[in-house]
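For this view, one protein chain was removed and the others were kept in their places.
Our next item is subunit A:
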Amino acid sequence: MSLRTVQDSPVGVTANRQLTRPRKKTSPLGRQPLGLLFSAPYVVYVLGVLAFPLGYAVYISFHDYFFTAPGVQVDRPFVGLDNYVTILSDPAVQRSFLNILIFLVINVPLTVGLSLILANALNRVTRLRTFFRVSYFVPYITASVAVVGVWLFLFQENGLVNVLLGPLAPDPSWLVSSWLAMPTVALYVTWKQLGFFILLYLAALQNIPEELYESASVDGANKWAQFWNITVPGVRSASVLVTLLATITGANLFTEPYLLTGGGGPDGASSSPVFLMYQKGILQGNPDVAAALGVVLVLGVLLVALIQKRLVGGKED
């Protein structure tokens, strides 16, 4: 921000030169109107590919919309909330929202807890620090399609995980059990995203002044008390961000139910709203219903995010 101020109020040489050349200031489009041209491709992209479809999604969700050949003019009547009624009364949709809830209940606390603990440990250790950072980050940068392959191998009926568990192996196995399919997906996503969240916490931890810990230990607070009373409140804004991002990831699940549990199986026990959007909108040709599902999903995420911000954010906000 300080740079901004310098730029906005030119001093010294620059100011003198401007006094001699007042002509430049007269343009109604600013001193460098060419900036508009430089920004134009990006603005066109944002409006055409992001902003317009956003409105279009809402439009589609309120109309009886179906696919036609390009250029064909058809009547697509306004149907009010019909699509929303269809979506909300569909048991498969209700199940998918329940699945997301199960996912969030497992994934969010696990993500926040584990990434904070590991970031805290990483902040303390100097040896092999780069190695640890890199190894935690590798799952995050790898394609989900690739990693799903190895999870399928590990968690199949007679895979290594069940071999190691021996008699404790769940029956039916992880990915084909209606009880364990969604928790396994949640576990998978936690594992895959954790590295990114560790980095977020690491940055937040480095902003906590060392003196706080020093004075706390002079006052006789043990490490556990320091963790709860200094570290946890110190990274609160990062925690808000981590919960929010983890929730958005959860709402966006598609690849995992599609590949890991073979299309949201068993019997819809791990299907997700985005998977149903694909199924209903594109496979079954009901884009109107799918768009309504998208709108409901986004509203749901907003609601959950607001609740989380209240819970995690504390009173300062």
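Here is the rule we go by: contacts are C-beta pairs under 8 Å (C-beta built on N, C-alpha and C of every residue); 3 or more make two chains touch, one makes a residue touch a chain; residues count from 1.
The working rule: contacts and distances are computed from a predicted model.
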item	value
Undisplayed chain, where the name is taken from the UniProt record, one of "Carbohydrate ABC transporter permease", "Tellurium resistance protein TerY", "PqqA peptide cyclase" or "cytochrome-c oxidase"	"Carbohydrate ABC transporter permease"
Residue of A:V74, A:A143 or A:L168 touching the missing chain in the full complex	A:A143
Interface with the undisplayed chain - residues on subunit A	3-4, 6-7, 10, 13-14, 17, 21, 28-36, 38-39, 41-43, 45-46, 49-50, 52-54, 56-57, 60, 65, 67-68, 70, 117-118, 120-122, 124-125, 127-128, 130-139, 141-154, 156, 158-160, 163-164, 191, 194-196, 199-200, 202-204, 217, 223, 238, 248, 251-252, 254-255, 258-259, 262-263, 273-274, 277-278, 281-282, 287, 290-291, 294-295, 297-298, 301
